[in-house]
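For this view, one protein chain was removed and the others were kept in their places.
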Amino acid sequence: MKSGFRQSMSWVHTWGGLTVGWVLYFVFLTGTLGYFDTEIDRWMKPELKPETASVQQSLATAEKRLREKAEGAERWLISTPAGRDNPYLRIFWQMPEKDGVPGARGNELLDATTGELLSGRATGGGQTLYRMHYSLHYIPTNIAYWIVGLCSMFMLVAIITGVVIHKKIFKEMFTFRRQKGQRSWLDMHNLLSVSALPFHFMITYSGLIFFVLTYMSLIVAGTYGFGKDSQQQFSNEFFSEMHKPKPSGNKTELADLGSMFAIAESEWGQGEVRFLDIDYPGDSNARVNFIRHSDSPLRSSPELVFDGTTGKLLTEVPVITSTPRAVYSVFLGLHEGLFANTGLRWLYFFSGLLGTAMIATGMILWSLKRRPAQLKKAGGPDFGYRFVESLNLGTVIGLPITIAAYFWANRLLPVDLPSRAQWEVHTMFIVWLICLLYPLLRPVTKGWIDLSWIAAGVFCLLPVLNGITTDRHLLNSVQQGDWIFAGVDLTFLAAGVFFGVVAIKLRAQSTSSEAEIAATKNSAKSKPAAGNVSNNTPSEAC
Amino acid sequence: MITLSPDARYRWQIAARALTAIFGGFALANASGILLAYLLPLPKNEAVTVGMLLSFAIYAGAAMWVFAHRSLIKSAGGIWLLAAIFFALIALFKFAGVTL
Partner (left out) sequence: MLTAFSLAYCACLLLCSCMNRHSQQLWPNLKINPVLNKSLRVLGWLLVLTTAVYCITTNGVGTGLVILCAVFSLAIVSLAILLDYAARWVPATAIVISLASMVL
C-alpha cells in the first residue's frame, strides 16, 4: 500500500492498533487481574473466614444440598475446598433438557460445616472482573465474544507487524532513554513489547483459540456438516466424551462419594483432586468422574471414572489422545495459568501488566507523534485528534480509577442494598464515564496530572478504607500471616505509589514542554511557511 | 463517470482494504481451515482441529497481505480470489464425495 513493505506494515500497526486499543486495554487489564481472581474474591468478602471442614464432611454437605436442589439432574459438580483455586465448597447442577428447552442450572457456595449458603455481602468479586475480559458487560455475551475476538485478531496482527517494523529487536533489547520525549515513549513501548513477546503472542493466540468453536464454527460445518447434530458429533469426538453412557431411567441410590474420594486420593496423592463431575446422579448408569489438578500447562488433566452405583473404579481416562488436541489444551492451559504456583502467578500478573502498559504506550505514542502538527493548526487540533486524546486519558488512567471504584463500592455500599453486586459494577462504569468526560472540563495535559493524582489517592486509601470498614486491616493480616488479604492491600498500595510517581513525572514534563511549546510558537510566528509544511494530509500521516 | 479527489480515493481504498482484511480474511481463514482438514492425512477430528488452530494465523497473514501491496486489485482481489478458489475446491470435494 505504501512504497515499501515495512512502511505498509507500520501503517497497519499504527491504525489497526489505534482502532481497538481501548478495548484491548480493558481486556488486558481486567484479564491480568483475573490471575488473582480468587484472591480478590476473598478480599471482597471479608466476613468469610477460611474453610476448615474436612473433605469427607464437605462431600456429605454438598451431596445433601444437591439432593434438595437438584434431584434427577443430568450433572452435578462438586469442588471441595482445597488450596487457592477453591477456597470454599462449591456446587453446580444442570437439569436435563426437556422438549428442546435446556434444563435449569445453578451454582452455590456452601459452608461445608453447617451446609448453609455462604453468607457475606453480595458482591461480584474477582470473578465479575475476570469475566469482563472476554464477555465485557451490559451487552449480550455472544456479541461480546465477537467484539473481543475481532479485537484480539487486530492484536495478533499488531504483534506480528510490530515485530516486522522493529528494526533492532536484539540491538535495542535493553535500551531505554528517559527524558527524550517521543523517543522515550517509543523506547518504552518497544521494551514492554519485546521483553514479554512470547507472553503477548501466547495470550493473544490462545485467547482466540478459547472461542475457536464460536469464531471458526464454519470449519466444523464445512467438514462435519451444518446443524446441531454435526456440531454435537464433533464436540463429542473432540472432548472424547464417547465413553459416557446414556441414562437408563432406572433409579438407584448413588454410592458413597467419600469412599470413592479415598480411592482417588490413594491413586494420586492427597489434595490432588480438583473436582468431582457426576453424570446422572441417582440413575443406575451414574458415573462419578474425579478430575485431577493440573501441574503443567496442559489444561486437560487425568480423570478417574467410577461406577456411580457400585462405587467401583472403572477406568483412568488418559490426558492426551492426540497431538492437535494436546496443542489446543496447552494453549488454553497457558492462557489460564491455573498450574502456576504463587511465584509464577506473580510473574503472569507482571507479564499481563507489561501487555497492558504496552497498549497504553502505543496509544499515547499515536497522539504524541501528531501533537506538534496538531498544535500548529490554524483552527486548533482536529476533532479526531482531540477525541483520541480524550479517550486515551479517560481509559489509560480512567480505567484503573474505575477498578479502584469497584473495590470502594464493595466496602461502602450498604450491605442490604438490593442487587448490591450489580451496583458495584454500575459504580464502576459511572466512574469510568466521569473519567471519559473529564477532558471536557480540563485541558488534556492537565487532565493527565489530575487523574493520575486521583488514581494515586484512591489506590493508596483502599487499604485504609479496608482497615476502617473491616477488622482485617493490613497490620492485622501481616501479623496473622494472612498473605491473601495482605497481598491485595499491598498491591493497592503499590498501584497508588506507581500513579503518584506518574503524576510527579507528568508534572515535571508538562512544565518543561510548556516552555518548549512557547518557544516553537515564537519560532512559528517568525517563519510561518515552515509551520504549514508539517500539516500532513491523512494519506501521509502514519 | 465519477471522478474522485485524491483524498476521497485514498479513503475508499482504505475502506476496501479494511473490509477485505476483515471479511475476506475471515472467509479465507475458514476456507483454508476446511481445505486443510480435507488434505491432511489425519483422523477427521484431528485434521479439523489442526485446521481450526491454524486458521487464526492464516487470518492474520491474509490481513497483512491486503495492506502489503501497492495495487488494490492485486492485494484485496487476491484474497477474495483465493477464498473463492478454496471454496470451489471444497465444493468439488463434496460433490465428488471425498470423505475425510
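Labels A and B are assigned to the chains in the order they are written; within every chain, residues are numbered from 1.
Criterion: a contact is a pair of C-beta atoms (placed from the backbone, for glycine too) under 8 Å apart; a residue touches a chain by one contact, two chains touch by 3 or more.
Not measured: the values here are computed from a predicted model.
Participant: Can you list the shown chains that the hidden chain touches?
Facilitator: Answer for the hidden chain's contacts among shown chains: A.
Participant: Give the residue, chosen from A:185, A:199 or A:498, that touches the chain omitted from the document.
Facilitator: Here the residue in touch with the unshown chain is A:199.
Participant: Just one of A:176, A:226 or A:483 touches the chain that is missing; which is it?
Facilitator: A:176
Participant: Touching the absent chain in the whole complex: find that residue among A:296, A:422 or A:512.
Facilitator: Once the missing chain is taken into account, the touching residue is A:296.
Participant: Under the stated touch rule, tell me which residues of subunit A contact the chain that is not displayed.
Facilitator: Contact residues on subunit A toward the absent chain are 171, 173-178, 191-192, 194-196, 198-199, 295-298, 330, 334, 339-340, 343-344, 347-348, 350-351, 354.
Here is the rule we go by: only the chains that are shown with their structure count from here on.
Participant: Show which residues of subunit A lie in contact with subunit B when the two form their complex.
Facilitator: Touch residues, subunit A against subunit B: 1-3, 5, 8-9, 11-12, 150, 153, 156-157, 160-161, 205, 208-209, 212-213, 216, 218-220, 222-224, 234, 237-238, 322-325, 327-328, 331, 537-539.
Participant: Touching residues of subunit B toward subunit A in the complex: what are they?
Facilitator: 6-7, 10-11, 13, 17, 22, 29-30, 33-34, 37-38, 42-53, 55-57, 59-60, 63-64, 67-70, 75, 90, 100
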